[in-house]
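Handing you a structure now.
Left out: one protein chain. Kept in place: all the others.
In this document, chain identifiers A and B correspond to the written order of the chains, with residue numbering beginning at 1 in each.
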Amino acid sequence: MPRALTLTTGLVGLALLLAFPLVFTLPYPRDVMIRIFLYAMLATAWNVLAGYCGQISLGHAVFFGTGAYTSTVLVKTLGLTPWAGMLVGAALAVALSQLIGYPVFRLRGHYFAIATIAVGEIVQTLMINWDWAGGARGLFIPIDRTGSLIAFQFRDKQVYYYIALGILLLALWVTRRIERSRTGYYFRAIREDQDAAASLGIPVARYKQRAMAVSAALTALGGTFYAQYILFIDPESVLPLSLSILICLIAVLGGVGTLWGPLIGAAILVPLGEMTRIYLGGTGKAIDLVIYGFLIMVISVIQPGGVMALAQRGRRRTG
Amino acid sequence: MTAEVLLQGIVSGLLMGFVYALIAAGLSLIFGLMEIVNFAHGEFLMLAMFSTYWAWALWRLDPVVSLPLTAAALFLLGFATYHGLIRWVLGAPMLAQIFATFGLAIFLRSAAQAIWGVDFHLVKDPLVQGRISLGGLFIGLPQLVASVGALLAFISLNWFISRTEAGLALQATAQDRQAASLMGINTERMFALGWGIGAACVGVAGALLTIFFYVFPDVGASFALLAYVTVALGGFGNVPGTLVAGVVVGLIEVLGGLLIAPALKYVTVFVLYLLVVLWRPQGLFGRF
Partner (left out) sequence: MDRPGGEVLLDVRGVTKRFGGLVANKDVSFQVGAGELVGIIGPNGAGKSTLFDLLTGFQPADAGEVLLDGRRITRLRPDEISRLGVARTFQKLKPFTQMTVLENVMVGAFQKTADPARARSQALDALERVGLADKAEAHARVLSTGQRKRLELARALATQPRLLLLDEVTGGVDLRSIPGLVALVRELNAAGTALVVIEHNMAVIMDVSRRIVALHLGEVIADGPPAVVGRDPRVVEAYLGQAYVR
């Protein structure tokens, strides 16, 4: 696509997104959009490690939970503004990611994926049993009646929309910067063939840790946002394996290893989940997962590259 | 924490270890053949347990009686999974392979939930019940039977792959696919056979577990995690190694629960796994 066209499309798209909550003022569509942004951001963050660098983490909820719990605990114990808590959460997530990466990056392929599941389970179980941090009952974020910026709580829910959009754009920007830099090339080389990468002078372990750090930090930002938006967190909502899987699914559906794939995946899956929930009533929870499961199988067989790959194939045929 | 409680725990861990080993053996066999982890292995177990339960609920077939049927049914499931799904992702990138079986896992688990609900089911009054006393220790008869059954199945599996022609062909295919096909071994058939046998192992384990374990759609999840850790600990592709690993996992699970905290028994297993991996990435007996 010629540059001018891409730029115009991008700006128009952005303008539409910015205008959305002003046009559709009802809370429900706004809430759906916020969730699309949040999941798209989480999937974009995951994509940096898994899509570009090829390290399939199935325990990414760990970083989401770290962000959520850190900012929440700091608000409750120190009254620290969640904005600062967000940064601390991101820093903690990075530290945790390096700690996890050290043993786990020695593994390759399926071994690595399983180890990340194990880590995720460990952290969730620990948090369930850590009563000081709420345990299984979870934590409520104290409501700030003034609805101020410092407290990261807003009477006017539209502000959440713009913050979520902002975080998503940040994640996309970071991904784009990496994609075009030496780091991006090195990530992809590691994904394709670690040995060849090493033979070309790439310190593989160091770059994997870098990918992990970026991914973890971004994911943690989402965790803090979630905590401030929903005002309640517990291990079941911010640390479960199902969340880790959902993040992967979104990225894979849209196109893993591409810039826009995760956003496309979220834009498809979140509304799809909503529709199944609405139309299939009480049993919706299981049915939409049945559909997800089926979808994943179909994608993996027919087009592991996701929607982005399908679009590229279509373009090549018509171009 | 008396010596008696500790000893009781060790015996219990040992018994469960054999069951874990059998479940893990199927997983290891499949991986050894084609370097694919069956992330739906827990769901295979769950289906085996449901199949056993319904055979009892509908036709009054005791689990030990319906065991051969369950094993056969799971064999077919494994076979069908290979031909219907796995065959198409053999040459695909690893991500596609992981997601193929992962998707199957989610599909099976949610379908089970949608069809049978989330309730827990339990076989009442099975043929095997009660407990025996061995030197002051109480051992539940169902657990003992399940354990011995699993051990026997494991030994048969090992005998099969090392003494029969088909089994040796399986091993050959696992070690060097190209060489095996050059020797006239139909690798396609070996893969399907591997999946069938791997699933059948889980079928046997599931039938045995249903004697005393609750059956519900999520039941496969925790067993699966322990199975992955067992396989990784023993070394992917090394079937005999999973016996030792299974016992280790079983013991650590119980001892972790007794000595640290019951809620953290899985955590102890996973932490142990990560420590082993730190020291030996390919597991205790694996080849990389």
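Heads up, the rule we're going with is that contacts are C-beta pairs under 8 Å (C-beta built on N, C-alpha and C of every residue); 3 or more make two chains touch, one makes a residue touch a chain.
Keep in mind it's a predicted model, so treat the numbers as computed, not measured.
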| item | value |
| --- | --- |
| Visible chains that the absent chain touches, using the contact criterion stated earlier | A |
| Listed residues A:A198, A:L259 or A:L310, member touching the removed chain | A:A198 |
| From A:F112, A:F154, A:Y186 or A:Y292, residue that would touch the chain that is not displayed | A:Y186 |
| Residue ranges of chain A at the interface with the undisplayed chain | 180-182, 185-186, 188-189, 191-193, 195-204, 257 |
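One rule holds for everything that comes next: only the chains that are shown with their structure count from here on.
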| item | value |
| --- | --- |
| List of chain B residues in touch with chain A within their complex | 31, 35-37, 85, 88-89, 92-100, 102-111, 113-114, 225, 228-229, 232, 236, 261, 263-264, 266-267, 270-271, 273-275, 277-278, 281 |
| Residues on chain A engaged by chain B in the complex (per definition of touch) | 50, 54, 56, 102-104, 106-107, 109-111, 113-115, 117-119, 121-122, 125-126, 128-129, 245, 248, 252, 256, 283, 286-287, 289-290, 292-301, 304 |
